[in-house]
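Yeah, one chain of the complex is gone here, protein chain that is, but the others are all in their spots.
Right, subunit A next:
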Amino acid sequence: MLAKRIVPCLDVKDGKVVKGVQFRNHEIVGDIVPLAARYTVEGADELVFYDITASVHDRVIDKSWVSRVAEQIDIPFCVAGGIKTLAQARQLLAYGADKISVNSPALSDPSLISRLQDEFGRQCIVIGIDSYFDKDSQSYKVKQFTGDETATKDTQWYTQDWVEEVQKRGCGEIVLNVMNQDGVRQGYDIKQLSIVRALCDVPLIASGGAGTLLHFKDVFLEAKVDAALAASVFHKAIINIQALKAYLQQQGIAIRR
């Protein structure tokens, strides 16, 4: 049985792991490699590193930490943030990243997804989507440049349409990050994730809102996602990954122990 994945996300800014509430006021929570190693030992199934500064400031970012992570950890990991070109993707994969995740640059130029897929295969192309509930239109919509509050903007994309579009263009996985829920630990947005699940033929990773063990159980059993991503509950030791996995297994969910 394919196991449901628990994926700690490490938001990286200037070479450190940070966390902000609803993408704001980032505080440093630790160094990249030791945190990655700790989560691996605790039973994380995969790691995601989001370099949240990258899309905003158009500058060359030192990504050599990726090879240090690859040297030390023996589970898969994905690197996100500011990947706009095939050359940048190639370098990260050469450093040892298993997957690369693209968010804002794919919104600016959707053809990037197909070009990445043609070059590296869809299995390593993850599309991150920052989705929010737009009260005016009573619908789910996509935001861009969420790494910096001053740069964040709304897009014309409805979330469902963008989910279809990125699959058509050849992504291998989708991370749906629900922004209204982020960092406030009120639970994953089961309703929205279930809607997207129905449209999603590739693996779907839920992100945003995890606060309790029950939230993880609900997102796996009700929204039927393949993986659940969380950050603050792990960084702040509110939830221990081993205890979480033991609990989920007791609930009858396929889990790697």
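As a convention for this text, a contact is a pair of C-beta atoms (placed from the backbone, for glycine too) under 8 Å apart; a residue touches a chain by one contact, two chains touch by 3 or more; residues count from 1.
Criterion: contacts and distances are computed from a predicted model.
Engineer: For the complex's missing chain, which UniProt name, "Indolepyruvate oxidoreductase subunit beta family protein", "ABC transporter permease", "Imidazole glycerol phosphate synthase subunit HisH" or "Heme exporter protein C"?
Structural biologist: For the chain missing from the view, the UniProt record says "Imidazole glycerol phosphate synthase subunit HisH".
Engineer: Considering the whole complex, which of A:Ala3, A:Ile195 or A:Leu221 touches the chain not shown?
Structural biologist: Here the residue in touch with the unshown chain is A:Ala3.
Engineer: Just one of A:Phe120, A:Phe133 or A:Tyr247 touches the chain that is missing; which is it?
Structural biologist: For the chain that is not drawn, the touching residue is A:Phe120.
Engineer: Have a look at A:Cys9, A:Ile52, A:Cys200 or A:Val219 and name the one touching the chain we're not showing.
Structural biologist: Of these options, the touching residue for the absent chain is A:Cys200.
Engineer: Among A:Tyr95, A:Phe133 or A:Tyr247, which one is in touch with the chain left out?
Structural biologist: A:Tyr95
Engineer: Which parts of subunit A face the unshown chain closely enough to count as touching?
Structural biologist: 1-3, 5, 40, 45-46, 67, 70-71, 74-76, 90, 93-98, 118, 120-124, 172-173, 200-204, 226-227, 256
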